[in-house]
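Following: one structure in structure tokens, then a few remarks.
Missing here is one protein chain; the remaining ones are kept as they sit in the complex.
Note that the chains are named A and B in the order they appear, and that numbering of residues resets to 1 at the start of each chain.
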Amino acid sequence: MSMCHDMNAPILQVVGLSVRFETPLGLVHAAEDVAFDIHETETLALVGETGCGKSVVASAIMQLLPGNAVVDGKALFSKMDLLKLEEKEISRIRGNEISIIFQNPSLSLNPIIEVGEQIAEPLQVHRKMARRESHHVAKGLLSRLGLGERSLMSMYPFQFSGGMNQRVMIATSMILSPKIIIADEPTKGLDRALARDVAAEICKVMDLTGASLLLITHDISLAGMISDRIAVMYCGEIVEMGKCKEVLGEPLHPYTRALLDCLPERGFKPIPGASPSMIHPPQGCKFHPRCPHKTQECMQKQRIRKIDGDGRQVRCWQY
Amino acid sequence: MLAILKAAQVSKIHEHGLIFKKQRRVLADVSLELEEGRTIGLMGDSGSGKTTLGKILAGLERPSAGSVIFQGRDISRLRAKEFLEFRRAVQMVFQDPEGSLNPRKSIERSIHDVLSLIKIPKSEWKERTLDIFETVGLSEELLCRNPCQISGGQNQRVALARALLLNPKVVILDEPTSALDISVQAQVLNLLKNLQKDRGLGYLLISHQPEVVSFMAQEVFVLNDGRLTKSN
Partner (left out) sequence: MAGDFKRMASCKATEWVKIRRLDMRGLRMALFGLLLFLTIIVLAAFSDIFAPYDPWNRFEPFLAPCREHILGTNDLGNDILSELIYGSRVSLIVGFGAALMATLIGTLIGLFAGYFRGLIDEMLMGITDVFLMIPQIPLIIILAAFLRPSFWLVALIMGALWWTSTARVVRSKAMQIRETSFIECSRSLGFSHMHIIFSDILPNILHVIMPKFLLTIASAMISEASISFLGLGDPTMKSWGMMINFAFTRGGFINGYWWWYLPPGLCITLSVLSLVLMGFSLEEREEETMRIE
């Protein structure tokens, strides 16, 4: 997977995406000036603190945000701006060409429909496949995700364990072999070995159909394993982006470094200080209240800067 | 030391199917003891019955055989009032953070409901709410929102806050950090450890991450095929 795909044109191009939510206490700046490209067959990982806006970016691309959201910017997919499409057009794209694996399985699965039917339904609706056949395909996919037993197809989501529902979600989203898969914490609640299996299965499907993946995850080692490039988000902004090996190998941004210091193998050292408010974010560099290297300059606004020709980007005054 | 909460030869058989009942044995003769100030780690494959064991210990599901013993007494024999005491003393934080809050109540309402449940005078509510929010590292900005308007990890910490408000003796943590990134995960784990030191809490920590379990737990068990084995 980890080939370089910089040559082909990006399949999804997000430019200047910002999302604000209106709440009684003020505007929540959940994403600001987010920009990234995803190339064909490439995997881009999006990592960052909880509540930094990862899921919001994913939902914004699919026009799935609730009513109190104000979205700016562009998301170009095959010459269309996804953010400006009519509901009718975007819902044809959703699931068919871009599909999303949601973070919370229990809210996304219908509790009163059998699991097998839920996975097979898209095939019947979009591909006009017969019921039997679609169930057969669904069963095949499920068993490759480690749920092979026959009787499982006719059980209901509340009879499944957390990890099993997680895999059902993955199956529903991948069954139509979309061009782009957005996976929001796909391996949450799965043990290490199974997480690897599931990730491998996602990659296999991607290889087969030439799909690209936007992987949102907390599991940095997983991100390091299966993704080509990685983007680190902090408080609604992408602070560092580049090839996976480079970012994880020699992190430049102080936040990335602090984040990697939290890794279990380095002893669960939390980053000092609290996560910033998104209603009144810090002036200038948003990380400055917690940054050990801050200078006077850091109180001013930052732009993302290219460091080298390879598309390495950092949002920090030091570079 | 005397165990506060004990599972004695607990078995659980789940039934499913409408007409042809299929049975699935999830737990077989599981015994486990939870003590004050100690953390027991519980690991196992997905679908191995960890959550089921947690729910049985919290009195939310009945075991098919065996019993759960709270401070030396079988919980199925407790009188209503004692059972309530047991309920308060043993809290469970669920695996699925987004689902554990009422979608039609604001976060503030959800917290206040718990405060009124434990009969805190109204005048102290605000203070207590801010207190517990600070403990779990959340900002008060979130209070006015509904559960679908906050992120996965924020939901998880609200659920944790609600459980901690009751001053429990034992907390069953079902993947308490699954929706948290490593930095906040570290925060929460350290918080849990400090609480344990201060209040002498007993934990049953269910997790998939060996590092989390070994960081937190003194003893680790593994569920496999319904049987519990000690691991080292």
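In this section, a residue touches a chain if its C-beta (ideal position, glycine included) is under 8 Å from a C-beta of that chain, and two chains touch if they have at least 3 such contacts.
None of these values were measured; they are calculated from a predicted model.
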item: Touching partners, among the displayed chains, of the absent chain; value: A, B
item: Listed residues A:Glu121, A:Asp197, A:Glu246 or A:Asp261, member touching the removed chain; value: A:Glu121
item: Of B:Ile13, B:Leu166 or B:Leu191, the residue in touch with the unshown chain; value: B:Leu166
item: Among A:Val71, A:Ile100, A:Val115 or A:Ile180, residue touching the chain not depicted; value: A:Ile100
item: Absent-chain interface as seen on subunit A, which is shown; value: 59, 62, 64, 66, 87-88, 91-92, 94-95, 99-100, 102-104, 106-112, 121-122, 125-126, 158, 172-173
item: Positions on subunit B contacted by the hidden chain, ascending; value: 55, 58, 60, 84, 87-88, 91-92, 94, 96, 98-105, 113-114, 117, 148, 159, 162-163, 166
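Basically, only the chains that are shown with their structure count from here on.
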item: Distance between the centres, which are taken as Cα means, of subunit B and subunit A, whole angstrom; value: 28
item: Residue numbers on subunit A that touch subunit B, as the complex places them; value: 21, 23-25, 28, 47-51, 55, 66, 68, 103-107, 146, 151, 154-156, 159-164, 166-167, 185, 188-192, 194-195, 218, 220, 258-259, 262-265, 268-271, 274-275, 277-279
item: Subunit B - residues contacting subunit A, complex; value: 14, 16-17, 22, 43-47, 49-51, 95-99, 137, 139, 141, 144-145, 148-154, 174-175, 178-187, 189-190, 208-212, 215
